[in-house]
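Take a look at subunit A:
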Amino acid sequence: MDISFFRRGIKLSRRARPGKIEQIPPPGRAVLSLQQGSGPPAEPSIEIGETVIVGQTLAQCASGSGADLHASISGEVTAFEDLHFPNGTTVKALVIEGDGKDTWAEPERDDKPLIASPGELLERIRRGGVIRQGSETKSLAEVIGEAMSPRGYLSSTGSTVAKPVRHIAVRFADQDPHLDALAAMTETIGDKTADLDLGVKVLASITGAEQIHFVLDNKQETPGLDKLADDNDYAVLRLDATNYPDLSSPMVARAVSGKEPDTAFKRVHENGILVLDVDTVLETALAARDRRPVVSKLISVNGPEGAGVFEARLGTPLADIVSAAGQKKEIGKVVLGGPMKGIAHHTLEFPLTKEISGITLFGRDQIDMAVNDPCVGCGLCSMVCPIRLTPGMLSRYCEFSSWDLAQEAHLFSCIECGCCAYVCPAGRSMVQFMVQGKSELLSTRRSES
Partner candidate 1 sequence: MRTLTQEFTKGLWEQIPPFRLVLGLCPTLAVTKSLEGGWGMGLATTFVLVCSNILISALRNVIPPKVRIATFIVIIATFVVITELVMKAYTPMLSETLGVFIPLIVVNCIILGRAEAFASKNGMGRSLLDGLGIGLGFTLALAVLGGLRELLGTGKLTMFAQANLDLTIIPLGEGREFLFKFMVDPPGAFVCLGAMLLLMNLISERSAKAA
Partner candidate 2 sequence: MRNKIWFMAVVLGIVAFLAGLALAGVKGMTTPIIEKRILEQKIKPSLDEFFGSLDLENDCIEDRQVLDLGKDARGRKQVTTLFLGKKGGKVVVAALKTKAAGFGGDIEVLTAFSLDDKKILGVKTLSQSETMGLGARVSNDAEPFIQQFSGMNYSDGVAMRSNGGLVDAISGATVSSVAFTAAVIRATELVETNVGSAAAN
Partner candidate 3 sequence: MTNQRLVVSISPHIKNGRTVRRMIVTTIAALAPAALWGFYQFGLDALALVAVGITAACATEALITRLAKKRSSLGDGHAVLTGLVLALLVPAGVPFWLVIVGAVMAILVGKMPFGPLGGAPIYPALVGLLIVATSWPTEIRSYVQPTTAPVELKVEGAADAETPRDAVFIDPSDEAEYKTADLFLGKQVGPIGAISPLLLLLGGLFLILRRVARWQAPLGFLLGMGLAAGIGHALDPSGCASASFHLFTGSAMFGAFFLCTDWSSTPVTPWGMFLFGLIGGGLAVLLRIAGLPYGAVPWAIVIMSLATPIFDRITPTPFGKVASHA
């Protein structure tokens, strides 16, 4: 049964683990968006016509708050292109025509990165282009900065007190059990445990975190990780990933600290808990030690005909990845991310960016359209809402523009996990109402202040 008596959230079926990561060869042409994750786009530091090699910096973040962008294939920068994101924004992208040689830049290896100062390490992460994955994709350096001293944010209570980061939780499975990039990485982590350890230590050194937690799916068998945790006194926490959204940041934060963080404005990390995905930690290690930037990405593909976990260079067209997964039939819907929280896109002619952790494909016959009938008041949404809201009422407040009531009913605490819409018998697009309500409220607030 997908709804439990005693537990909020929903139960999703687990996919069979593919267990193996397939490599996708570097594409002939890579399109690299200047914006990776939320935040301002980076400023290009090269000219059209220049020849680049893998790992060479293409664009730098202007304000020092974002993450740099690096070439993912070697070749010639031929053009700036407009890239249409699924959220409606248009961002400039660099196009590299590959030379087929895949020449890599020589890494500047630093064997003892932990000696470096926290500021230096943070700068290496930023220059390495590390993006925090998960619900809010954003430059890791920026996330850490925010967690350590929240600035510029208007909190719901108006307080802007700095809180030290006390816990770092490393997630070894995707939030959405239909995605399995992280799980596949965890299964094949064997030789990378040293990297993982280093990444964790680098992060702890930057933030001064006291406790590291490994958050694993309870079905994962991870002798290497267990040993690592034992040796270093890291806490291991096993959760059932099929209990969606138990692996989302606020739920993980509660599981590791025993305290519930305020989810309003996605400020989970302000409560002194940093929840990161394992790939982010590995990238951190590489950026800190080898100064090797992020140029490729693990991606989980899930479609009616083919599924698998692939490692592909940034900028690879999604269509290539999808056909590598064996998908041939006509597709009705493309979702960037998992089925619960991913964003539908109107085309597969879109390059792989750092924020895409999976692709979910639906055949024409598999599409669930929202019917948006009136709420029948069954209350199932209140039963599953992990944030203990009353989504049925909230969606009606938003539908009929009762913004004050919506805010009183803690609209901003909603994490948009989609559990309410998943169970809604009237087929209401609950998440849409919430997102719309939030943006409406924020824009009024902005125009008022």
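In picking the candidates, the idea was that all candidates are chains of the complex that A comes from, given by their letters.
Here are a few things to note about the model shown:
Note that contacts are C-beta pairs under 8 Å (C-beta built on N, C-alpha and C of every residue); 3 or more make two chains touch, one makes a residue touch a chain; residues count from 1.
As the structure is a computational prediction, the values presented were derived from the model and not from experiment.
Between subunit A and the candidates 1, 2 or 3, touch in this complex occurs only with 3.
Only residues 1-3, 5, 10, 86, 178, 250, 254, 260-264, 319, 322-323, 327-328, 330-335, 337, 339-349, 360, 362, 367-370, 373-380, 382-383, 386-390, 392-393, 409-410, 413, 416, 418, 421-427, 429, 431-432, 435 of subunit A touch candidate 3 when the two sit together in their complex.
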